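What follows is a single structure, written as structure tokens, with notes after it.
Shown here: the complex without one of its protein chains, the others still in place.
Chain naming follows the written order as A and B, and within any one chain the residues start at number 1.
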Amino acid sequence: MTWEVLNIIGTIAFAISGAIVAMEEEYDILGVYILGMTTAFGGGAIRNLLIGLPISDLWNQGALFILAITVITIVFLFPFGALKQWKKWGTFTDAIGLSAFAIQGALYAASMNHPLSAVIMAALLTGSGGGVIRDVLAGRKPLLLRGDIYGVWAMLAGLLIGVGMVNQTWGLYALFVLIVILRMLTVYFKWSLPYRSLKDANYSRKER
Amino acid sequence: MTWEVLNIIGTIAFAISGAIVAMEEEYDILGVYILGMTTAFGGGAIRNLLIGLPISDLWNQGALFILAITVITIVFLFPFGALKQWKKWGTFTDAIGLSAFAIQGALYAASMNHPLSAVIMAALLTGSGGGVIRDVLAGRKPLLLRGDIYGVWAMLAGLLIGVGMVNQTWGLYALFVLIVILRMLTVYFKWSLPYRSLKDANYSRKER
Partner (left out) sequence: MTWEVLNIIGTIAFAISGAIVAMEEEYDILGVYILGMTTAFGGGAIRNLLIGLPISDLWNQGALFILAITVITIVFLFPFGALKQWKKWGTFTDAIGLSAFAIQGALYAASMNHPLSAVIMAALLTGSGGGVIRDVLAGRKPLLLRGDIYGVWAMLAGLLIGVGMVNQTWGLYALFVLIVILRMLTVYFKWSLPYRSLKDANYSRKER
């Protein structure tokens, strides 16, 4: 298992996620492809933009593009009697994508000697930026901002890499597994962050 | 007829389109100008960003800026008893803009020796990117992702240029006319892409 493999799994997971959301919004087949590709590659594009790498580096990923397009085609043609099945392992591959992309983003930023805040932001943006673009293009409020615990795990990966606690190969693998497990536990136990509503006149803090 | 002319017509068409959408959303006059300018120049900004050209190249288009602002002013003051008339030739100038901008974007990317996928994406983004920004700023789901056939024609232009089938001047003019005709036929015959809805529990494929 190498980082290449993680990158491939992450790309597949996010391409599936974008394609599913597009079909939920009744977008046409071009919309399904665009949303799938945007979700798979958008996080990396935002990361490159913010940490100063050329965005055009995206185009050197020809093999990943073909892979993502193939996966989206399969999803579009898939018999969805088994959809509940998909939701289960879809959450799992998505957690793998989050973890792999967050760690990648943090390593990129750290290797460029950016400060800690940039490393944490790169992890957050690479891990979840594609999903935010997906939600905006689908006319939804971004899940990252209101769902269960998601972005925090990406930021945790960025923090541990940014402070130098994790830098050897075995440590990165352990971190990868840890983030996946934390994300799966979040879904299983329905962990969520506190929020505070200013919707009503009567302002009070509550737990969701 | 030169590419300058096409560029001018495309800019005009997209500026009108953005201004009309802003008025449909009851945005104020500044909103009308911003949405008109964003639609006219946003596609090119995204293209420059993704293929690695400096975005600040935008500012060397002073004459086009003044033209777009003039056109938006006229649209804002226009007596709209004749609106249905507008919709007809508006679709036509929009088709010209899509075709001209898609071909321009593809030529830019091809001249930088980007791979085929980048050329196709540059055509798609330059031709339709401004419209996506317009729809997001108007709080709408992007037409590109769910309307009739639109982005596909831009991608077709990118494909034919990217594989080198069209590279001479007369070929580019022929391609320009072809894309306009295909887009107009789409509107006339209400062609649309297949889609697949995951909205309901009962998943099944349908044609729109």
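Throughout what follows, a contact is a pair of C-beta atoms (placed from the backbone, for glycine too) under 8 Å apart; a residue touches a chain by one contact, two chains touch by 3 or more.
Computed from a predicted structure; not experimentally measured.
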- request: Sort through A:Ile8, A:Ile69, A:Val136 or A:Leu159 and give me the one touching the missing partner chain.
  value: A:Val136
Message: Tell me which of A:Leu145, A:Val163 or A:Leu185 is the one touching the absent chain.
response: A:Leu145
Message: Suppose we count only contacts with the excluded chain; which residues of subunit B make the list?
response: 20, 22-32, 34-35, 45, 49, 54-56, 58-59, 62, 65, 76, 80-81, 83, 136-139
Query: Please identify, in ascending order, the residues of subunit A that touch the omitted chain?
result: 49-52, 114-115, 117-118, 132, 136, 139-142, 144-147, 151-152, 192-199, 203, 208
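The rule is simple: only the chains that are shown with their structure count from here on.
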Message: Roughly how far is subunit A from subunit B, centre to centre by C-alpha average, rounded to an integer in Å?
response: 29
